[in-house]
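Below: the structure, in structure tokens.
As you look at this complex, bear in mind that one protein chain is not there, while each of the others sits in place.
Naming follows writing order (A and B), and every chain is counted from residue 1.
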Amino acid sequence: MLKKVSTIPHQGTPEQAQRLAEVIAKYKHDKSNLMAVMQEAQAIYDYLPIEVQTEIARGMDVPLEKVYGVATFYAQFSLTPKGETHISVCLGTACYVKGSGDIYDRLQEELGIGGDECTPDRKFSLTACRCIGACGLAPVLTVNDEVYGRLTADDVPGIIAKYN
Amino acid sequence: MKTVAELNAARAAALKKIVLRKADEVIAKQVQSDYKYTVLVCGGTGCTSSHSTDIVEKLKEEIKAKGIEGDVQVIMTGCFGLCALGPIMIVYPEGCFYSMVEIGNIPRIVEEHLVGGEPVRELLYKETVAEDGSIKSLNETNFYKKQIRVALRNCGVINPEDIYEYIAVDGYQALAKVLTENTPDEVIKIVTDSGLRGRGGGGFPTGRKWALCAPNKAPQKYVVCNADEGDPGAFMDRSVLEGDPHCLIEAMAIAGYAIGATKGYVYVRAEYPIAVNRLAKAIEDARKAGILGKNIFGTGFDFDMDIRLGAGAFVCGEETALMTSIEGNRGEPRPRPPYPAVKGLFNSPTVENNVETFANIPQIILRGAEWFASMGTERSKGTKVFALGGKIEHTGLVEIPMGTTLNDIIYEIGGGIPGGKKFKAAQTGGPSGGCIPASLIDTEVDYDNLVSIGCMMGSGGLIVMDEDTCMVDMAKFFLEFTVDESCGKCTPCRVGTRRLLEMLEKITDGKGTLEDIDKLEELCNYIKANSLCGLGQTAPNPVLATLKFFRDEYIAHVVDKKCPAGVCKSLLSFTIDKDKCIGCGKCAKNCPNDAIVKTDYVAPGHKLPSYTIINDSCIKCGACMAGCKFGAISKK
Partner (left out) sequence: MEMLNVKVNGIAVSVPKGATILEAARKAGVEIPTLCFMKEKNEIGACRICVVEATGARGLVTACVYPVTEGMEIQTNTPKVRAARKTTLELILSTHDQNCLSCVRSTNCELQKLCLEYGVDSKAYAGFKPTYELDYSVPHLVRDNNKCILCRRCVAACNEQYVSVIGANNRGIDTCIGHPFDMPLGDTSCISCGQCTVVCPTGALVEHDDTDKVWAALADPTKHVVVETAPAVRATLGECFGMPIGTNVEGKMVAALRRLGFDFVFDTNTAADFTIVEEATELLNRVKNGGKLPLITSCSPGWIKFCEYYYPEYIDHLSSCKSPQQMGGALIKTYWAEKMGYKPEDVFVVSIMPCTAKKFEIERDDECAAGAGNPDVDVVLTTRELSRMINRAGIQFTSLPDEDFDPALGVDTGAAVIFGATGGVMEAALRTANDVLTGKDNENLVFEEVRGTAGIKEATYTIAGLPVKVAVASGISNAKVIMDKIASGEADWTFVEIMACPGGCVNGGGQPIQPQYVRDTVDLKAERAKALYSQDEAMTLRKSHKNPIVAEVYKDFFGGDWGCHKAHEILHTSYVKRDKFHH
């Protein structure tokens, strides 16, 4: 797994910085909390750009390389921002056997981006995910938190249009 | 709750909340219910995905409108298991089972059933309504009747967010019992005698695991629960966490008492938000109730626990990788020995079990080792939870005694294969497992039988495959998964699995040779023998199992250059039956690559000339076939 690193410049707000500082203060007594800090940081910023990882390294007193090594190991951590609309396609077994691979391909084609990428206008981002447990509805995808089930590739343009 | 007496008092008080759901028990006749009706709505991930939360909102709204709030208790539970029929709703005292409930049905159900007292039969799951109109209990349906619920006993029965409902169903009684009646060694003996084996995959005897850790002295020891369920298609652990989180807390505290640990961690996938939230609330509630913390029930035993969230790495299901991850690192496995019992989390003695294993513990304590050992087969005791998926009618979660045949699981419980297709194989153990071919459908499913046929129990994902599944493609799918999830630490797994995948791709692309099959097998055996951890050691299993049972399919791919199931695109060819083609031209329009052209031939009885596919231009997308209403296009 090779993590894509965004080239879109990072823009953080003072409020976000304040929240991150609070998270670090809560956890810094124990370095084994590094992942929890990163998870909460990602909840604040949606992704973990170098500026945020540097703050975490500084605050938790761990090498930046360690933070980056962890960030690039776990699928959950993102180094690219999420679009306003984030589409996630389940490629779990149940969905796969029911054709979710075709749906994923079609989305890439329609959006003009690859997996784990964000459109330059930051409107859409796309990723594949493992089983989300909605196997009864296979194949499924989620748009933000909305679940769409029992799909075919031809449903893709309609779903995109709904959020455009 | 400072004492066992207080726990018992709380149980007595809480019984009124749940008594409607215990219709068949003696106790129901002794306790006056607080309510006239209890409505249980499944709040598991499956049903939540199909908007069961909206259903609860609507229900409450309608109930309020009718002014019957005092009579009806509405509860969101954990998973009922029959996910394919979600959203699911059950109404007690009748135990009526409403399936695939739509919001639009709610006013009618409230009006007719909860106000009028008459169940809406046409909205009930069809199998629960007899021809004479009488309503059967859920437990009489095919899906449930062969099931025995131990680990899942409270899932879909109690409100997982209410500690008192758990207490009402004898929750925390097992903990109270061991703390007041048993020595730690006795607890280990009970677990050992029960024959319980680890439900996470390997099947290591749980009692022995505890016994190996107990004697190791250290200032701090740990109990770790592996809830990093990562097999594609598996959701057993999630259901327990969502449906019965207190059961896990109780079991971990019991384990802590048995091995001398005072601290527990639950490592749970961050992708399970409902489970995480319910567990977090349960831990908080247990702390408030004095069931976690210092001097539990006044016995001097201390135990507390925390949640650590996984972040999407399958390898963290491996016990040493999981511990490395809890420590805040890349979740890379460590060599064993030393085993966690000696040097585990933070280099301290640690017992790690998965969720389902723990979920059996309180019942084993309360009902005894003999009771548990009476279920199952000689060397695999108790029950096992399976997540049924793939080409099966009743996708969902089942708990069955060890030794149930695959045939019963698929046809009796799972309702068979949809569309009248032929069963081909069942895949168990996910990316670490193998497959059971149709010829072995009468296999009694337990640890040792599965191993003996080159398969493995795994954590309980059971994917059913029919004649349309290509076994080479299936092996490739699992290899893609392991290649993606390999942590990259050891050479055989990091490079070897990738090379395996490339060999499989060569075969499914029609470029393989017979020699490649031998080389594939050789590399599989090498990776099994040489990888650092369980992920790598089992990664070749899907390939080896399919090679064992479906070698002819591999041979068809390399010698005949055909994919018998018609899945591998490179080996497919689409043809138009010129006599069936009416010449409408829809296929040509659908074709993204202009590979379909008109011919001069007009079939007898048709007016327009038929079409044909230029094989060299065909990209095998299947768009033509999908769009043909006349069945004139076939693939092979």
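Keep this in mind: a contact is a pair of C-beta atoms (placed from the backbone, for glycine too) under 8 Å apart; a residue touches a chain by one contact, two chains touch by 3 or more.
Small disclaimer: the values here were computed from a predicted structure and weren't measured.
Engineer: So one chain is hidden, and I want to know which residue out of B:196, B:425 or B:483 touches that hidden chain in the complete assembly.
Structural biologist: B:483
Engineer: Of A:65, A:84 or A:154, which sits in contact with the chain we cannot see?
Structural biologist: Result: among the candidates, A:65 touches the missing chain.
Engineer: If the hidden chain were put back, which of B:103, B:130, B:366 or B:495 would touch it?
Structural biologist: Counting the whole complex, the residue in contact with the absent chain is B:495.
Engineer: Mind pulling the chain A residues that touch the left-out chain?
Structural biologist: Here the touching residues of chain A are 1-3, 5, 50, 53-54, 57-58, 63-69, 72-73.
Engineer: Give me the chain B residues in contact with the hidden chain, please.
Structural biologist: Those residues of chain B that touch the unshown chain are 313, 330, 332, 334-335, 337-338, 483-492, 494-496, 498-499, 502, 523, 526, 528-532.
Note that in this section only the chains that are shown with their structure count from here on.
Engineer: CA centre of chain A versus CA centre of chain B: separation in Å?
Structural biologist: 24
Engineer: Which part of chain A faces chain B closely enough to touch in the complex?
Structural biologist: By the definition above, chain A touches chain B via 1, 31-36, 38-39, 66, 69-70, 73-77, 91-94, 96-97, 129-138, 140, 147, 149.
Engineer: Write out the stretch or stretches of chain B touching chain A in their complex.
Structural biologist: Those residues of chain B that touch chain A are 44-46, 49-50, 83-86, 230, 232-235, 238, 270-272, 308-313, 325-332, 346, 387, 389-391, 395-396, 427, 430, 461, 463, 465, 469, 477, 484-485, 487.
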